[in-house]
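Once you've had a glance at the structure underneath, I'll fire off some questions.
Take a look at subunit A:
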Amino acid sequence: MELMIAVAVIMVKVVLITVILFIVPVPLTWLERKIAGHIQQRMGPMRVGWHGLLQPVADGLKLLTKEDNIPDQSDRVLFKIAPFVALVPPFMVFVAVPFGEDVSILGYETPLYLSDMNVGLLYILAVAGLEIYGVIFGGWASNSKYALLGSLRTCAQLISYEIPMGFAVIGVIMLSQSMNLSDIVDAQEPLWFIIYQPLGFFIFFIAGLAEAQRIPFDLAEAEGDLGAGYHTEYSGMRFSFFMISEYLVMLTISVLCVLLFFGGWHGVLIPLPAPIWLALKVGFFIYLFMWFRFTFPRYRYDQLMSIGWKVLVPLSILNILITGIFIY
Partner candidate 1 sequence: MSNQPLRELLQRESIQQRCESVYETFGMLTLTVSKENLLALCHLLKHDSALQFNFLSDICGVDHYPQRPRFETVYHLYSIPFKYRLRIKCRFELDELPPSVVPVWQTANWHEREAYDMYGIAFVGHPDLRRIYMWEGYDGYPMRKDYPLRGYADHYNPFGEARSERTEGA
Partner candidate 2 sequence: MTDISLLSKNEAGQKLTKELLLNLGPQHPSTHGVLRIMLELDGEEIRGVDTIIGYLHRGTEKLAENFTYTQIIPLTDRLDYLCAPSNNLAYVLAVERLLEIKAPERAQYIRVMMAEMARISGHLLISGALPMDLGAMTTLLYVMREREMIMDLMEMITGARMHTSFCRVGGVREDLPDGFEPRCREFCHVMKQRIDDYERLISENRIFLKRTRDIGKISGEQAIDWGLSGPCLRASGVSWDMRRDNPYEIYDRLSFEVIVRENGDCYDRWKCRMDEMRESVKLIEQCLDQMPAGPVAVAMPDIAFPLNKITVKSSMEAMIHHFDVSAYGFPVPKGEAYVSIEAPKGELGFYIISDGSPKPLRMKVRAPSFINLQALAVLARGCYLADVIAIIGSLDPVIAEVDK
């Protein structure tokens, strides 16, 4: 019986998380368009539903019923699987992400995560890195020069920004003495790590912007020079998978920022349920991402690389040194 309940709970959680993750991009696209609108003194979607709330639904349905075009000279297999390869890693990341402390539902104590790995952080960084394959496959299989250039840029960018990102996290691990995400959050109970690790957070955030391919690092789909970048040739449903994956990566980075540096679900002053605090903080970061997008231009490819290797990597090593001295 115990086992049955445990399995059932896990199943429920899996379904819940999957559904939530599939749904989250819907309000996010609406939010992005609304934020863009208001920053630009426009209104954003207005006609579909109340203040355009149903706009993402209409977009999604339309993309679903659109012709799924596969270019003639493309590598068909890779072209078909690329969107799924891009879509799966962000889902896998959330296996190890805790959303709050243990709660008791119907007298049954359950933790608010799927799997409490003791190397959760490592797992997340590793799995998130897999997303590159979708992009590479997509760009390569399209047999289009724009897509190829876009995917080449993405590869180089993602790989080189993984390094400072990983290094930046080391400071956090040193402070919390654990790679388990709930332990890290618990270690921030008295004081958030942003206080101890401002440099670390800064590096992590910049690298996160690059990992999520948002402006000023959105070279993969730089409209200005590459048309639509690696998904130039994608249409309909497959294109929407890339979009969902993009939003989920953004969500992942925001969640990580909050868990690692901003105290996770621990609130300040106002007592609110843990997941709500988490959602609020994540929402702030997502807003930050969007705010940046509509304010800044983008870097050039070589400038991006030099920032990654010449600025962020040395800084992150410095951060580790400082943290080491500090702890010692």
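How these were chosen: all candidates are chains of the complex that A comes from, given by their letters.
The definition used in the following text is that a contact is a pair of C-beta atoms (placed from the backbone, for glycine too) under 8 Å apart; a residue touches a chain by one contact, two chains touch by 3 or more; residues count from 1.
The model shown is predicted, which means the values in this text are computed figures rather than measured ones.
The contact partner of subunit A in this complex, picked from the candidates 1 or 2, is 2.
Within the complex, the subunit A residues that touch candidate 2 are 36, 39-42, 145, 149, 215-216, 218-219, 222-225, 227, 294-303.
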